[in-house]
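Below: one structure, written as structure tokens.
Chains shown are a subset, placed as in the full complex.
Chains: A, B and C, in written order; residue numbering restarts at 1 for each.
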Amino acid sequence: MSQTIIPTRLVGPLKIVFAKKIFEINVPLATYETPLWRSVGRVARLSCLLDGIQTTVLRDVMTRSILLEADSAQTLFDILKDLQRKSENLKELVEKSSKFAKFHSYHAEVIGNLLYLRLAITTGDAAGHNMVTKAAEQVLDWLLKEYPQLKYVSLSGNYCVDKKVSAVNGILGRGKSVVAELTITEELCIKHLRVSPKDIYNLHIKKNLLGSILAGSLRSANAHFANMLLAFYLATGQDAANIVEGSQGITHVELRGNDLYFSVSLPNIIVGTVGNGKDLPFVQENLKTLGCLEKRPIGENSKRLAAIAAATVLCGELSLLAAFCNRGELMRSHEVLERK
Amino acid sequence: MSQTIIPTRLVGPLKIVFAKKIFEINVPLATYETPLWRSVGRVARLSCLLDGIQTTVLRDVMTRSILLEADSAQTLFDILKDLQRKSENLKELVEKSSKFAKFHSYHAEVIGNLLYLRLAITTGDAAGHNMVTKAAEQVLDWLLKEYPQLKYVSLSGNYCVDKKVSAVNGILGRGKSVVAELTITEELCIKHLRVSPKDIYNLHIKKNLLGSILAGSLRSANAHFANMLLAFYLATGQDAANIVEGSQGITHVELRGNDLYFSVSLPNIIVGTVGNGKDLPFVQENLKTLGCLEKRPIGENSKRLAAIAAATVLCGELSLLAAFCNRGELMRSHEVLERK
Amino acid sequence: MSQTIIPTRLVGPLKIVFAKKIFEINVPLATYETPLWRSVGRVARLSCLLDGIQTTVLRDVMTRSILLEADSAQTLFDILKDLQRKSENLKELVEKSSKFAKFHSYHAEVIGNLLYLRLAITTGDAAGHNMVTKAAEQVLDWLLKEYPQLKYVSLSGNYCVDKKVSAVNGILGRGKSVVAELTITEELCIKHLRVSPKDIYNLHIKKNLLGSILAGSLRSANAHFANMLLAFYLATGQDAANIVEGSQGITHVELRGNDLYFSVSLPNIIVGTVGNGKDLPFVQENLKTLGCLEKRPIGENSKRLAAIAAATVLCGELSLLAAFCNRGELMRSHEVLERK
């Protein structure tokens, strides 16, 4: 057993509004791409001169889709009608499977004689991959007994969707859906980022929106969410393969008078403060620094973690767009910093 | 400065055919999700009992798309017609920008009065992010001088596409496009994976193909390429945010008589054996273990690295599909291994 | 005012199972691509020798998404929480707006400070475009009064989604979601289509599934649903631009022993038996031929029409796949028929 050691630095401070409280924190980022620290840091520090980055957690569920088959769509339709009257059973099965699992909802898709049943479950402060798998096992067992017309195909039908690009995760939810917003006065924008709000806005439209559409992107319009998410996930002991779905998010910018309204919406942030990977000493330390190991109602620590992740993404996103407005800045900063 | 330390293990041996040579190697995988080691390992060892995993590198380019604008599409059309006669200039500019950069091609897209020009460049043994950025800078400068009707918008127009889901990367290429293939006799399949080739095949169709289509995936049909790529990229000092595009790949399975033909096609593996992150001691050691620091023609070490990455992905992919065929196996293995 | 006259022919008979009744009908298809008639017809007639094409209508809603904005995501989140308690108001508003409108559900998406509210409504036997627009108007008026923090952006926010490619329509529904299924014995398959079930199956996997994935398709895997839908929509007075979403459907094939199970799933068939375009004499005649102008509970005539549309799609889809299995057949049939 060897070790992979990734350079990590506390970046910030960053001023955040979460759950109607305001606070400043430093954020640990683990990355081989060290210019990222400076990039996130400059907007983080700018946020401290302003009202802070407001975060809103819109949704919180983890999902698993089981896959079954019958002889025909008609059989599945009849079963689904019957199942509607039995959602209490599903709730019971899910909540018996684990102390922290709370049943949220299910969504069914039928293709020919195949049934994809996507379970959405709230998983407390855990990211919840294993918790939903356990719950899915229980539901599967019960379905196969309750409806002998059904046959097992798979515990996961790729409609969950775990670590793969999809449209369903953004629409129906997987992980925490978070919006982070920052309003910047024209003066501070020009002073700290060396660009006007208008330049940021125009670049955003042509690069993030039109460029992404042209590239054949899917429910995703941003410059580089993946970079910040990766560094944040690694430093906080998350399963970083979740950046695949996590990075499918949308930057939205507006001019408000002369000021800049800058927002990032990430419908699929998958993080936990407990569970696999979280008991490593440096992870514990980083979660503590972020104030995410405190006594709080179940689920609140991981929501706070997701909110900080989104705020960090906002910093890096705005910083890169500003750099692209200034021809040559980007290249120089990379060259200078990587040579150090 | 602190450190993020990720558990890493050599998995294997794995039998690979690359560049018409056959060899066995152990592959370092860094992950918080430790059951992955066992999962990849069992198919790796199975490959040693067979003819090995055949790898084919179909394509190798790195890309950057610059973004410019004019007054109208007609102006852009006239410029593009003129540019066709001047591709030699582009070649010269690119190849002057860096010792290892070789011009490959360019692709232009026009939306209204906007021009997205995507440069494809071969970057030797480096992943090439910085090399293409430098080359793009040179091309940009020249274009703005050559065609005063053009105005700068961005050094990157999100049509590159770096670390974001897209269709263009798979179609036109970014990174190394690799296919890995393994044929398994029915006997060994049943003995080692406890499933028949037919069961694997049927699950693949319903989960990887239909499930992904249903989920609204995009040029992607696999169970979990992202997991293996992440662990491989981290252990070999790669920029792991590239798993976003890297994981958009396709598993293709066939029954050949009673045997199983199992393949993974990854059009966007982005790896290097030199450059940023590669001089860390453990990275050097891991690259050496993989035989990717040897004296070879330029580009061959990184192609070998990409081929091994694809072969590793194949092992993990087949292993998970086999586990899903056996109800309950997946859950048990996670529970047992994570408790250790 | 001139006229566009499209050649139209009754094709069939076709044997259908709908709402647990079995019947045979001829289907009018309007097309400039006249080989389509023969193509659909041969499988239609084959269905009469078998148990018929079983159809299942899984879902039936029409949608419209209104677009509003506030100062921040937090404001929208608070409004959405309040709105959850007031879904009765939405129901009332919708059902007052039109005699046939029944409120089904709503779905909200927040991006930054923007709110996309997608209303799903059952619209009786009308396709329902205008009915949902009227209902959306009422809801919009009420929301703007109830929540003065909201500002109008658009009566439609492109999240409906009307006549445009999308993922949301398939996942959440728009129009009627129909599955049509036919099981064909090996003998009749070979006799009538000159191919074996196995050949159809293999071609389907490589062309419809893998080919579509490769092409960067989206929630769509079929050979040519659009052709049959267009001809059917035109002949029955539908707004044929709805083939854009209608053709995003999935063919699913299985081998059952030696027999062929062939199915098409179309989540977005948008048809009506009343409303705009339906009072033209030839449309009335065609709807009557299809048995879709009879006295039935509200909505049943249009569901029957959708079921027949799906069955017609199945015929054309299977016929083309069979033709592709026979090299050269396709080309010859086009040449011969178009010269007539």
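Note that contacts are C-beta pairs under 8 Å (C-beta built on N, C-alpha and C of every residue); 3 or more make two chains touch, one makes a residue touch a chain.
Values in this document were obtained by computation on a predicted structure and should not be read as measured data.
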With 3 copies placed, total copies in this complex: 4
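Please note the rule applied: only the chains that are shown with their structure count from here on.
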Gap in Å, rounded to a whole number, between the CA centres of subunit B and subunit A: 23
Length of the line joining the C-alpha centres of subunit B and subunit C, rounded to whole Å: 37
Interchain centroid distance [CA atoms averaged], subunit A/subunit C, Å: 33
Residue numbers of subunit C (touch at least two other chains): 167, 171, 216, 218-219, 250, 252
Interface residues, subunit C side, partner subunit A - complex: 54, 56, 58, 72-74, 77, 80, 107, 109-114, 167-168, 171-172, 179, 181, 216, 218-219, 250, 252, 254, 261, 263, 265
Residues on subunit C engaged by subunit B in the complex (per definition of touch): 167, 170-171, 205, 209-210, 212-214, 216-221, 250, 252
Partner subunit B, residues of subunit A touching it in the complex: 1-10, 28, 30, 32-33, 65, 67, 69, 109, 111, 114, 116, 130, 133-134, 137, 140, 152-169, 171, 202-203, 206-208, 210-212, 214-218, 220, 222-227, 229-230, 234-235, 237-241, 243-244, 247-248, 276-277, 280, 282, 285-286, 324-325, 327-328, 330-331, 334-335, 338
